[in-house]
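Left out: one protein chain. Kept in place: all the others.
Think of it as A, B and C in the order they're written, each chain with its own count starting at 1.
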Amino acid sequence: MNFSQHLPALIVVVPLFFAFLMPLLARWRKQWCVPVTLGAIIFSFLAALKMVFQVMSTGPFSYYMGDWPPPWGIELSIDYLAVFAALTVTGVGLLIIWYGSKDLLHELKSEVIGWYYTLYLLLIASMVGIVITNDIFNMFVFLEICAIASCGIISIKESRDCIEAAFKYLVLSVLGSGAFLLAAAMLYMVTGHLNFTFMAEALPEAMALYPNNLLVALGLLIVGLGVKAALFPLHVWLPDAHSSAPSPSSAVLSGLVIKVYAVAMIRLLYLVFPRELLGLAPVMDMILGMSTLAIIIGSMFAIVQDDIKKMLAYSSIAQIGYVFLGVGLMSESALVGGILHIFNHAMMKSMLFLAAGAFIYGTGARKLSELKGVGHTMPIPTIAFCIGAFAMVGIPITSGFISKWYLALGALDVGRPFFTAVILISSLLNGIYYLPIVVNAFFSKTEEVVPEPEKLPKQMLVPLALLSFGVILFGVYPSLILGIVYRAAQLLLGL
Amino acid sequence: MTITEIVLRLHANSYYFFAIILFIIGFHTMLTHNNLIKKVIGMNIMDMAIFLFFVAIGYVRGGRSPILEPGVNHTFINPLPSALILTGIVVAVSVTAYALSLIVKLYKHYGTIDAEEIMRIRGGGSL
Amino acid sequence: MEDVIVRYVSRFILPFVQLYGLYVVLHGHLSPGGGFSGGAVIGASMILYALSFNLAAGSKKLSHDVSSILESSGALIFAGMGLISILLGANFLANRAAGFPLGTPGNLFSSGSIAIITFGVGIKVASTMITLFYSLIEEEDHSHDHH
Partner (left out) sequence: MQLLGSFLPVWIVMFPMVMTVVIYYVEQRSEKMRNALAVATSVVTFLSVLALYPGVMAGNIIEFELFQILPNLAVSFRVDILSFSLALLSSFIWMLVAIYSIDYMCKEHGCNRYYPVLIITLASCMGIFMAGDLFTLFVFFELMSLISYVLVVHEETIEALRAGYKYLIMTIIGGLALFFGIIITFELGGSVSLSNPVPLISEPSNLAFFAFISFLIGFGMKAGMFPLHVWLPDAHPVAPSPASALLSGIMLKTGAYGLLRVIFHVYGIEFMQATGWTIIIAVVAVITILLGSAVAITQENLKRRLAYSSVGQMGYILLGISILNERALMGNIFHIFSHAFMKSTLFLAAGAIILKTGKKNIRDLGGIGRQMPFTMFAFTLAALSMIGIPPFNGFLSKWTLSLGAMDAGVPFYVLILLISSLLNGLYYLPIIIAAFFGEEQGEGHKHELIKINEAPYKMLIPIAILAVSCLLFGLLPSNLPFDLSRVAAEYLLRGGF
């Protein structure tokens, strides 16, 4: 029996298994909830890490669920993109829930905390499932689990804002899933396959017969995944949902969940649809247009926000624009930048949300104006926030710089310096809304006596410190992750 | 293309045609109705349209349900879409249940299930 | 709800409904239906009971707590069977390759792990429906207390 060969299944199943175990644990062994959750995610993380090494040394491989080979069974495809995204999801997800193990005690009623871990594990499992599956229907199922779990971790905090935001999110998510399923049906109709690889083989022939059908399917997929990934005109649900949720939920939603849909979209666009189809309609240009608008308008909305979490949420809209910019430019560097930004933004944005959560935990303040002088009373979260802000602006030696570098280079590679300018302008806008917070935190004197903030437990500080360390590490030494991103991009572009 | 041709084509693709109409009805209900329960109903209609569409793909004219009996040979319909849609239905049920429970909570907080009313209360509230 | 007719009729049909649900679940690997359909039938029967008598009576038969425990265990059976396949040296959820006895097709005891998985799904679906019902109903009660 060789465990390591089953890691593709186990990486999904172990969190899933413990997710179902969690209600039982919460009933009888409450103190076990946190260690078991952490253990399950650590297992997934290590599995992802192991698979990264495996893939880097021996190349992509597949796993057949139930020993049924495709096209009959569900195939998990462990390629560069999949392990990269799985590593991001499990790694950042681990730090977030570690932080959450203390923060949630503060934000949630004690009887629902066990359920929170259930939902969180389901979410992690479904996200990993989305990125590694090679089957469109399986992907749909994971998308739905992911949608419900992410609504769940918002509505679990039973304030009326959360409930309303969760409902809005749920309705739009279902709309997105519906569009996705319809697209899947259309693709199945013309190809007779659900497996991406077989579908991709059959599609060129099908395209000659039913080009319109495929275009509709492509449009539905972009809309469906775009709604979930909050691509610009479809982002309406995001600011409420991400800002009202408990801080660990915001971090995971903004940092990971929306990226996973982007990964799914990348896989479908590059690996399934024939490249000639993109010639029939200016799909990539539309994506570029949407992402440009997302980048600019998201940042502009962020500038006028007063609530720190709402500001971060709008910033996510802009940042997901970067990822799609990388997708739309269709050059190697840009794609590397886009994929890398998935990872970098996952770290930066979760860190920012967790830091914001720490401010709220310590002082109860959510308004930007109330955060004056917080740098002196809560140094570690403020420094983390500061590093995150610099990374968002794209100051060198932070990881944000590296992804911007690649995106900008990619835009120049295809001879479209306009998009380089877009990236730069948005960096400036990022500076306009992030830096004043940092400045206020450190340099402004407040007249009124600030009550001593609540002391943060180690479980909250260590993940923040680790994330900030990661942001710097991957800014100074990006080759740690670049190797796999490069290979992912090359695989996607068929180089 | 003459009218007859269009009608004939629609007839040939009637499953898809009606699925799309149903989809649009559901979509319309979901987006335009203020009543949250009606939104959920619209959501379900939309889902059902997709399910019907999916199942229709797998239908083979004259086919029977794919239950193997020794010694009997029939044309079977394609069982895969039906099996998939079973999963889809489960998902739809759970989403509906979840949406309804959210509506219950919303009603508790706002005393109404009218989206516009809720927006009004929110706007006028302390937010 | 205090309707004699409903009570009598439901008391009369409930055993048959439940038996039928059980039948569908247990023959999931042989005939149309299976865990989901059968589980739904069983769940519906419990809901019918709670509706026609009252919530307290329903809770007495199968409380909210028990049904949520069953819910978890149903899912655990499913995932556990998959893991057992791995322990037996085959891929996740593998059936024949993992060495489960397949028996003769058409017999009740056949098709290896599928029967067990279907059973798990049946438990899961039935208890989920009941739990959902309780959750919604109890929430409503809760809100009435507030008003």
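Points worth noting:
Everything below uses one rule, namely that a contact is a pair of C-beta atoms (placed from the backbone, for glycine too) under 8 Å apart; a residue touches a chain by one contact, two chains touch by 3 or more.
It should be emphasised that the depicted structure is a prediction, and the values quoted were computed from it without experimental measurement.
Every visible chain touched by the undisplayed chain in the complete complex is listed here: A. Touching the chain that is not shown, out of A:24, A:49, A:365 or A:482: A:482 (per the contact rule at the top).
Contact with the undisplayed chain is limited, among A:313, A:402 or A:492, to A:402.
Only one of A:25, A:179, A:393 or A:492 touches the absent chain when the whole complex is considered: A:393.
Checked against the full complex, the one of A:62, A:197, A:377 or A:420 touching the unshown chain is A:420.
Taking the whole complex into account, subunit A touches the unshown chain at residues 390, 393-397, 402, 404-405, 408-409, 412-413, 417, 420-421, 424, 427-428, 431-432, 435-436, 439, 443-445, 476-479, 482.
To be clear about the criterion, only the chains that are shown with their structure count from here on.
Chain pair with the larger contact count among A-B and B-C is A-B, by C-beta pairs in contact. The geometric centre of subunit A is 35 Å away from that of subunit C, both derived from CA atoms.
Centres computed as Cα averages put subunit A at a distance of 28 Å from subunit B. Here the CA centre of subunit B is 25 Å from the CA centre of subunit C. Each of residues 94, 105 in subunit B touches at least two other chains.
Listed in rising order, the residues of subunit B touching subunit C in the complex are 65, 67, 70, 86, 90, 94, 97, 100-101, 104-105, 107-108.
Note for the complex: subunit A touches subunit C at residues 1, 3, 6, 9-10, 13, 16-17, 20-24, 27, 63-67.
On subunit C, the positions that touch subunit A within their shared complex are 65, 68-69, 71-73, 75-76, 79-80, 82-83, 85-98.
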